[in-house]
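First comes the structure, then the notes that go with it.
Heads up, one of the protein chains got dropped from this complex, but the rest are sitting where they should.
Here is chain A:
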């Protein structure tokens, strides 16, 4: 792997840009690997990268049925924050935020992590009490989160409408300054480049159609659209399709897959300095470095694998955006799309061993997995390499739905998040 630097740019400028190499190789699949990761999204590629860089396991393949980063990694609204209520969640999401800070240097790839602050608006007394509880819980866990008055919120984000005449007036906000955004595609590409340079095989257009097990039950490999590939360990990191894949190994999951939509506006000059979320009126908005407003909508109410959702869901979000930011009422929307998110009953992820020997699963990130990408890959690689969870992901078991030891961020947030 050739290092990217200012000198490399100067050298290539003089050479007519003929010396740039492919960022990752596309080898033919081998007959067998030590570890197979199913799904080349951010989480899967990060897992492969940390397996190679932290645990010295380089005989790894990442199998992807479509193209790299083409699922939810390329479809989310790129929001990064760690202000979750429970200790377990705070642990895993803040682990990720710490890794985001410095990720560009580690990968030698600009993931454009921008800690521009994530502001969550409170519109009623319940919001205010809930957010202040979050703020106190966060501070006990060493996570920055602070309460802003409407005036302070307006100062932090000038386009915000804090008029008391609004349908749902802003009565305050919680601000995590370390929160922000990153360039979603670059995260997948950067991890892919880093993993590929360490010997990991990234195999696109290779759909897993079955998981083969020995008579004793242990995993022996996967059937794919390009033939059987053997492996001692298989990590499923397939987001919305996790239920389908785990079913191949006979493991039934506490998951449901829903469409989640997002949309972007026409690009405009910088107008929006931070990320603003409102759980109550259901709107998520930030501005990308390209200039588009990036807007997240809600999930549809029914399970689906269609990667598309109802127009009324987008409409509902845009109504809220226009109410909160009247300056956007005449903005034109450019594109909208949907992704399929796998939601657990407690809205917390599952990163764990499974009842099947050699089979590991990283799923259930629901509507908010992007922010966790580096942390998720880091602890999941540990889980696969050592065959035991990292202390950070130890609570995120599959068995918690039997024992009742839930990590109930669903109740904590009262909405999808």
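One rule holds in what follows: a residue touches a chain if its C-beta (ideal position, glycine included) is under 8 Å from a C-beta of that chain, and two chains touch if they have at least 3 such contacts; residues count from 1.
Everything that follows uses one rule, which is that contacts and distances are computed from a predicted model.
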Remark   = Of "Heterotetrameric sarcosine oxidase delta subunit", "Quinol:cytochrome c oxidoreductase pentaheme cytochrome subunit", "Heptaprenyl diphosphate synthase" or "ABC transporter ATP-binding protein", the UniProt protein name belonging to the chain not shown is "Heterotetrameric sarcosine oxidase delta subunit"
Remark   = The one of A:23, A:204 or A:303 in touch with the missing chain is A:303
Message = Among A:248, A:281 or A:394, which one touches the chain that has been omitted from the display?
response = A:248
Note = Cross-chain touch to the chain not pictured, restricted to A:257, A:317 or A:397, is A:257
Task = Using the touch rule from the top, list residues of chain A that touch the missing partner.
result = 207, 209-210, 225, 241, 243-244, 247-248, 252-257, 301-306, 308, 310-312, 345, 401-404
